[in-house]
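For this depiction, one protein chain was excluded, whereas all remaining protein chains were kept in their positions.
Showing chain A:
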Amino acid sequence: MSSVMANNKTADKQIAKQKGFAIDLKTWGPFVALVVLALLGVLINPAFLGLDNLSNMLTRSAFIGIIAIGATFVITAGGLDLSVGSMAAFIAGVMIILMNSLVEQFGAGLTTVLFGVGASLLLGLCAGFINGVVTTKGKIEAFIVTLGTMGIYRSLVTYLADGGTLTLDWAVRDIYRPVYYASFLGITIPVWVFLAVAIIGYILLNYTRFGRYCFAIGSNEKVAEYSAIHVDRIKTMTYMLQGVCVALATIIYVPRLGSASGATGVLWELEAIAAVIIGGTMLKGGHGRIWGTVVGAIMLTMIGNILNLTDAISNYLNGTVQGAIIIVAVYLQRASWRKTGP
């Protein structure tokens, strides 16, 4: 069948040639920014590179980082999830109530904690499913749907805590505590989880059909539909994945303070979205990068950390610096897309 359409052999050579060596700032931009920020940190205070400080910083960035990896999928597929912060608070609240009530039956043991963990994952999955189904089947914009669920979860946790704070049983806390505070090979458990989620996320996004379909849907839903892709199903799956990531983040967050209240996880959604965007994922969808997101999450924590270590800028200006960096990141992204666009 190829007799007519084959008289071109130079094509492969040309492709080989076009893979140049110039450093692509769009790809490496977030990493360059991270290095610059780290250098700045060392200049300001040599203690910045201390093992304790680094470990502390990475551990803190793990919550936002894990949530942001989920958000990378949602945003790449052209969606948005504003409910993650409230969802985390709600899941934390339910987890604590469940574990406290199970103490009588199973005692303050591993079983109780495992039940809590299981419930957390299940809740995350369900919450994500709801967000996904309502946006796709109801054909309502993701912004609106997740703004709604954000309010719902926030008020639910406040209701569960009766306006106050839910506190984990002391005996359970002792057992659960290592999940946040313990280390393995000198690296804390949250960082291990963060790393594992990042690696799995990377493979999922770049080496599976699910990931490829996320890119296609985020670029153009019509094309995806005409490519025999179940658009609604894939989009719902991204929200479910987001829910699981929130659950994981909550599982390592609860032992840190052992409590949950209406103030838990406030503004996490914005930090997660910021990490995704700083990392080079396009907010309008179609282009996402897991390692960029990881770097974005670390950068956000690093900014706060550097401000802590210096007296030059008040720590209270943390939000100002973060905000400015987000805007600059998006501006640079846009500029580079304009150059390479059609």
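Here is the rule we use: a residue touches a chain if its C-beta (ideal position, glycine included) is under 8 Å from a C-beta of that chain, and two chains touch if they have at least 3 such contacts; residues count from 1.
One rule holds for everything that comes next: contacts and distances are computed from a predicted model.
Asks: When you check the chain that is not on display against UniProt, which of "Electron transfer flavoprotein subunit beta/FixA family protein", "Probable DNA metabolism protein", "Acyl carrier protein" or "Ribose transport system ATP-binding protein" does it turn out to be?
Replies: "Ribose transport system ATP-binding protein"
Asks: Just to verify: which one of A:T111, A:S155 or A:S227 makes contact with the chain not shown?
Replies: A:S227
Asks: For a quick check of understanding: of A:R177, A:R256 or A:H287, which residue touches the chain that isn't displayed?
Replies: Considering all chains, including the one not shown, the answer is A:H287.
Asks: Out of A:A216, A:I234, A:M299 or A:I326, point to the residue that touches the absent chain in the complete complex.
Replies: Spelled out, the listed residue whose C-beta touches the missing chain is A:A216.
Asks: By the contact criterion defined above, which parts of chain A meet the unshown chain? Give residue numbers in ascending order.
Replies: Where chain A meets the chain not shown: residues 1-8, 11-12, 14-15, 17-18, 203, 206-209, 212-213, 215-216, 219-220, 222-230, 286-287, 340-342.
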